[in-house]
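Missing here is one protein chain; the remaining ones are kept as they sit in the complex.
Showing subunit A:
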Amino acid sequence: MGIRFILMVNKQGQTRLAQYYEWLTLEERRALEGDIVRKCLARNEQQCSFVEHSNYKIVYRRYASLFFLVGVDNDENELAILEFIHLLVETMDRHFGNVCELDIMFHLEKAHFMLEEMVMNGCIVETSKSNILSPIQLMEKTS
């Protein structure tokens, strides 16, 4: 419900982070990722950020070399998801400090922990950056 998956993909089509909230087999995932990424990469700047794919919509946004793709149900508010993507990027920025693609790659589990605080089971949990990051910082201290 709500969000089906969140992907971060670079311009060459390599997946940097993948979080699925519904179950797909490995082949399905690869096929899906390949398909969607091709569609999004082919679009230019002026076109709108929403792509329709089988029975759900993909909302995407490009930040530097990384594409953020969020797959949502058909009845979800697309503009809100666009905002959410921006929120995600800003949170990561604050956490990593000027985040870039390599940061995400090398600290994959940290990125996942942060995403966990923000989205659970396809629903948005928390939208305040400080509320998201403070538990994470605490947890970092203890580990």
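Keep this in mind: a contact is a pair of C-beta atoms (placed from the backbone, for glycine too) under 8 Å apart; a residue touches a chain by one contact, two chains touch by 3 or more; residues count from 1.
Everything below uses one rule, namely that contacts and distances are computed from a predicted model.
Trainee: The hidden chain: which UniProt name fits, "Auxin-responsive protein", "AP-1 complex subunit gamma", "Alpha-1,3-glucosyltransferase" or "Arp2/3 complex 41 kDa subunit"?
Mentor: Going by UniProt, the chain not displayed is called "AP-1 complex subunit gamma".
Trainee: Can you work out which residue in A:62, A:94 or A:112 touches the chain that's missing from view?
Mentor: The one listed residue touching the chain not shown is A:112.
Trainee: Looking at the whole complex, which of A:51, A:72 or A:88 touches the chain that is not displayed?
Mentor: With A:51, A:72 or A:88 as choices, the missing chain is touched by A:51.
Trainee: Which parts of subunit A face the unshown chain closely enough to count as touching?
Mentor: Spelled out for subunit A, the touching residues are 1, 15, 17-19, 21, 23, 26, 29-30, 43, 46-52, 77-80, 82-84, 87, 105-106, 108-109, 112-113, 116, 120-121, 123-131, 135, 138-139, 142-143.
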